[in-house]
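So that we are looking at the same thing, I have put the structure below in structure tokens.
Removed from the display is one protein chain of the complex; every other protein chain stays in position.
Chain naming follows the written order as A and B, and within any one chain the residues start at number 1.
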Amino acid sequence: MSPAPDSFLERAPLELRDWAVNLLPAPTQWLAHQLITIVAILAVFGLFFAFTTIAERKLLARLQNRLGPNRTGVPKFSILPWHLKHTLFGLSQPFADAVKAITKEDIVPAAADKVLHYLAPVTVVAFSLMGFAVLPFGRQYIPVELDAALLYFFAAGAATELAIFMAGWSSRNKYSLLAAMRALAQLISYELPLILSVVPIVLVTGTLSTKAIVVDQGFWTFSLLPHWFVFTPWGFAGFIIFLVSALAESNRSPFDLPEAESELIAGHLTEYSGFKYALFFMAEYFGLTALSGLGVTLFLGGWQAPCEFLQFIPSYLWFMMKLIGMIVFFIWVRGTLLRLRIDQLTRLSWQFLVPMALLNLGNAAFWVLSAHWAGPLQLVRWAVSLAIIVVPFVVMGRSLTAGYAPRTYRYAP
Amino acid sequence: MTFALLLIGLMMLGSAAWAMLGRNLIHSALLLIASWAGVAGFYLWAGAEFVAFAQVLVYVGAVSMVVLFAVLLTRQNQISATLIEPASRARAATGILTAACVGAIFGAAILSTGFHGAASAGPVSSVKRIGLELMHRNGAALLIVGVILTVALLGATVLAASDSKNSPEDLP
Partner (left out) sequence: MLGSGIINGLVVTAKNFVGSYHDPKRMVTQQYPEEPTVLPENYRNFPFLVAENAADPMGTLRCVACQICEKECPPQCIIIEKSKDKKPDASGKLQLYPAVFGIDTSVCMSCQICVEVCPFDAIKMDKVFAIAATDRFTGLFLDREKLAKPNSYYHEIHPIEAAEVDDRLAADRKAAEEKAKAAAAAKAAAAAKPAAPIAGVADPGPASPRPATTTVNPASAPAAPAPKTPPPSA
């Protein structure tokens, strides 16, 4: 085994936590242990959320031939006689946004259901955060080690849908209710491909535990090619389906119909202002981050390094880098693709993604059953596996777009 | 241990009772969902994690959606003003009698079951074991349940499709 598991950088945060816990008396030590873990996750992913917002704005801007926010800079502390003026390239924008969100007036409609109106953002953030408990951030960095970790993750995600309904209903606003119903339809439609795209992984590894799934991907061919599941045919197809479903599950472009400003004002968030709106926003980003983390864990090898000799970089850094890569990809997709209509959305899910996911399941079953094929039969195995995915993709693609002429744009170059 | 069980039981039964007694239909539906979450908590207390997460996923995630959609799509104009007839002694007496009968049946069933004492260790319920049990010994039941669910889904789709055929909304 490489010395990586015991290297100083790898174990440094754990040693820090143990040292802090040992400072306290024995009866409260288990509580302190858990609390430190929770606070660390909240802090890290809170900051991650903040920088995701500014990264999104700047990345989207560059994709659209403009600069993002680049002037926020250092705030003026009036007690000091001098003012340190530097724009910081706009990186303190999230803190400015936070101050704005907190100081805005919190308007609750007079006819709204006050209890539900208050509970909805709280619920959605709580359940979005609960998904982080089973993600393995590093070699020994999993907050809760559960046998049925995947099921827990999806259960936590399912409960956020309830909060969206609560938000739409409690606003006593027809637009909000309509938007909440559409959001729910979208979320339910895409939960199926999301979970189905993950089942092949469970089939191949034989376990629901995220920790075991990451460990299962820790092999390298020629010390160079990683054995991540995304590099297998069924894994690649599953990854694509997972990506699309994750985008839809977190209400993100091109599936952001529930929050489309040009369609339903702000959808189910119409009657929310100030900090509650920020909480919904935060929940959306937490959900996206959690789903990206799950994608990284299941398909991209979690905290594993891509090459054997790169293992000196700590595992949590690999996880973060892959997570950032996925989020950047999501932002890239957001800046590129057009919003889908509700009927296009549901059609994509039920008529295309679900059959593909089911076929992928069969593909993974074939993969497991043919694992003992040796030598040149391995090539046959790969070819058959690819064919099971590519042929239906092309056939279904052709048949689903059969009645539509290719889109022509008269004025576009 | 017992305190946790008491708390979970209070939450479960309390939200169910409040759901029954409430006037607002949507509030009742949401409290019912809270009650199901309480059941999931109970499963967690008992050490059955898999069932607890499955309970949340299925009930809080899916069945709640069905209930809410049904309530919203079939509601009358005023949800908060559901008419309930004034209380009468005959109704109260019937209610108590029914509750007593149900309680007697439950009590008899519970008391006649031979529960193991706390000394014996329960089976280790890992997901693998659950999977094996489902597939080996209860495979037939699993398949029949799957068939029933598929039939229900197909029936719902057929109902929905036939409705839209009668009302030509799709014609331009």
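Here are a few things to note about the model shown:
Here, a contact is a pair of C-beta atoms (placed from the backbone, for glycine too) under 8 Å apart; a residue touches a chain by one contact, two chains touch by 3 or more.
Note that this is a predicted model, so its numbers are computed, not measured.
In terms of the touch definition stated at the top, the absent chain reaches A within the entire complex.
Contact with the undisplayed chain is limited, among A:66, A:174, A:372 or A:410, to A:66.
Counting over the whole complex, chain A has residues 59, 62-67, 70, 332-333, 335-337, 393-394, 396-398, 400-401 touching the chain that is not drawn.
Throughout what follows, only the chains that are shown with their structure count from here on.
Residues 26-27, 30, 33, 49-50, 53-54, 56-57, 60-62, 64-65, 68-69, 72, 126-128 of chain B are the ones that touch chain A when the two sit in their complex.
Within the complex formed with chain B, the residues of chain A that make contact are 113, 116, 146-148, 151-152, 154-159, 161-162, 165-166, 169, 177, 181, 184, 188, 191, 206-209.
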